[in-house]
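Note that one protein chain of the assembly has been removed; the remaining protein chains are unaltered in position.
The letters A, B, C, D and E name the chains in turn, as written, and every chain counts its residues from 1.
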Amino acid sequence: MTMVDVTAKPEVYREAKAKGAIKLKAETIRLIREGKVEKGDPFQVAKVAGILAAKKTSSLIPLCHPLPLTGVEVELHIVDDSKVEVETTVKTRAQTGVEMEALVAAATALLTVWDMTKQYEKDAEGQYPHTSIQELRVVSKVKERRV
Amino acid sequence: MTMVDVTAKPEVYREAKAKGAIKLKAETIRLIREGKVEKGDPFQVAKVAGILAAKKTSSLIPLCHPLPLTGVEVELHIVDDSKVEVETTVKTRAQTGVEMEALVAAATALLTVWDMTKQYEKDAEGQYPHTSIQELRVVSKVKERRV
Amino acid sequence: MTMVDVTAKPEVYREAKAKGAIKLKAETIRLIREGKVEKGDPFQVAKVAGILAAKKTSSLIPLCHPLPLTGVEVELHIVDDSKVEVETTVKTRAQTGVEMEALVAAATALLTVWDMTKQYEKDAEGQYPHTSIQELRVVSKVKERRV
Amino acid sequence: MTMVDVTAKPEVYREAKAKGAIKLKAETIRLIREGKVEKGDPFQVAKVAGILAAKKTSSLIPLCHPLPLTGVEVELHIVDDSKVEVETTVKTRAQTGVEMEALVAAATALLTVWDMTKQYEKDAEGQYPHTSIQELRVVSKVKERRV
Amino acid sequence: MTMVDVTAKPEVYREAKAKGAIKLKAETIRLIREGKVEKGDPFQVAKVAGILAAKKTSSLIPLCHPLPLTGVEVELHIVDDSKVEVETTVKTRAQTGVEMEALVAAATALLTVWDMTKQYEKDAEGQYPHTSIQELRVVSKVKERRV
Partner (left out) sequence: MTMVDVTAKPEVYREAKAKGAIKLKAETIRLIREGKVEKGDPFQVAKVAGILAAKKTSSLIPLCHPLPLTGVEVELHIVDDSKVEVETTVKTRAQTGVEMEALVAAATALLTVWDMTKQYEKDAEGQYPHTSIQELRVVSKVKERRV
């Protein structure tokens, strides 16, 4: 097994954007909107978690190269009464791309929203019939030769 | 902000199962089936990554409690020519549930499949128009008083 | 060298509170008050960082035992035009105390406030003549035999 | 929230020095001086802990960039019968400064001294009325264009 | 104590290969050969563990510099009825060598083989009279000025 040899590849500007969504109950969305989630502000915590996770990508995804990330952005917004969306942007100047970093940040941010709101999403039996993470994808990848 | 105080809750048997899927090209599915993915066996690597990630949950999701996991299982299978599914099971005897651990394991396993197969999923412009993670959810949660 | 053997000690309720402060410029305090710190809300980020750091204590302080923390709280407030204070509370049921965890959470929260506001604290030469962390201490420790 | 984009900044030599102190009882200082601290040599353990912590900075302080540290030094000395001082130096060639790394190393070294000596610092009630970390600050920052 | 200052050293191509072996019972070797190890394929898991460990070297070995590894390879093979051998290759373009990374990867891969097969290696008293790791060494180091 091999973490692919990229020694000979040039260091160029790399950027990746990922998106994803979490389906939540209308009641949960209302609590987020009104700033009433008991455990704290889900978007603030999710942004921090997403940024930290981007930096851990090469220790989570076994064959990812450790990369010197030069920028990470995590934004969350309420789409409608049933959905919260995350968008992440990761930048570097490196020998390989950062799409996995953008995806890891997005996945972790969405999972953090789940964790912050799980008391409202559970039904009487403690199950989560409504909650799911959807459409986690790379929306754009840029590779530029800046020199 | 508070990592909720669970000191007074009894330690009971807890179990959670999560599921999720990744949409891949038919050609990629064929390569997985035939054991021809160049970077290594995606399912083997994804299982290891998922199990390790379950154990890192409390360092990824800020308000999760550190829990002494007593069992973690990660299984992957090909659903059809466009989809791979993961199912995870996490067990503990603790004061709080393990659904976040099951979700983190499932998300990390799916992201690892993406990373292992990304050279086949990219189009000529290096974009990923077909690939996405879908339906990541908790399929069951068990809380039992064993004593 | 020894991580002291605590096998024979009973598992009892443990709690520790720590406090500490960071001296900042009046202008920086004003920006925090008005929610105008460009990098994000310093207190939100510091709280998340403090909670995550509490859980990493045994990997930062070499002879600390890994403990199953059951509660972590990190609060920050502006004392006056020159000072921000943090107060942390850590709880567990374990064989040894959690004062190091409370201190690590407090130190990390204060260092995060520094990082979030450092562009306002630097002088024209890029030095920090006004900024310092002070009075980091344990304010109370509780050890109770609950059984 | 954003880990600030530093992609366009040039990689230049960076250095930061931090200092800080821990107040200890005269009796504890005597034990350190005479090499009689039961858990091991507090300065040796603190130096190792400080160096390791410098390398973890970007996983502790959420918006810090991961930097390829090229040098880390941690020194400790007894100031007088009530105080131990730490001085750290961190070096890199990078797009952003290393003052947070120097501070994290200093804070962790001081907290390790506390942990190594805590059995002597506690009073009969298990409280720490004398112990505190003080004056943690950046003493100099260098940014040089070596090219 | 000092993580040696390498700021002034040029970034050149670096490569290191390490080897090591684990002595196992003939019966265990047979189970590996026939793919009947109950916990999973020891070589697959060991390869993943070795690659991940290489990337953690600077957090395990205190005075190692964090390096941007550009390639990691871990291979395992059965030598004879009593021995499994690992060979690792680590590559980078950096200011210091990667022999510690190659050794850490090899040691972790061998320890993982042990963990995967330990139920067969234990005797009736739960002891390991036959199992040992041997001959862990650096087989070659390359330092090249590519420019």
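Please note the rule applied: a contact is a pair of C-beta atoms (placed from the backbone, for glycine too) under 8 Å apart; a residue touches a chain by one contact, two chains touch by 3 or more.
What you are looking at is a predicted structure, and each value in this text was computed from that prediction instead of being measured.
Shown chains touched by the missing chain in the whole complex: B, C, D, E. Screening D:Leu31, D:Val48 or D:Ile61 for touch with the missing chain picks out D:Val48.
Against the chain not shown here, chain E presents residues 1-2, 4, 20, 39-40, 45, 48-49, 52-53, 56, 60-64, 97, 99-100, 103-104, 107-108, 111-112, 114-116, 118, 126-128, 131-138, 140-141, 143.
Panel shows chain D; residues 40-41, 44-45, 47-49, 52 of it touch the chain omitted from the view. In the full complex, chain B makes contact with the omitted chain through residues 13, 44, 47-48, 51-52, 54-56, 66, 68-75, 91-93.
Note that in this section only the chains that are shown with their structure count from here on.
Over half of the residue-numbered contact pairs at B-E are shared with one candidate from A-C, D-E or A-D, namely A-C.
Counted by C-beta pairs in contact, the busier of C-D and B-C is C-D. With centres taken as mean Cα positions, chain C sits 26 Å from chain A.
Chain C and chain E have centres, each the mean of its CA atoms, that are 37 Å apart.
Within chain D, contacts with two or more other chains are made by residues 1-2, 4, 48, 52, 56, 62-63, 66, 68. The touch graph of these protein chains has some other shape, matching none of line, ring, star or complete. Two chains count as a pair here when they touch; such pairs are A-B, A-C, A-D, A-E, B-C, B-E, C-D, D-E.
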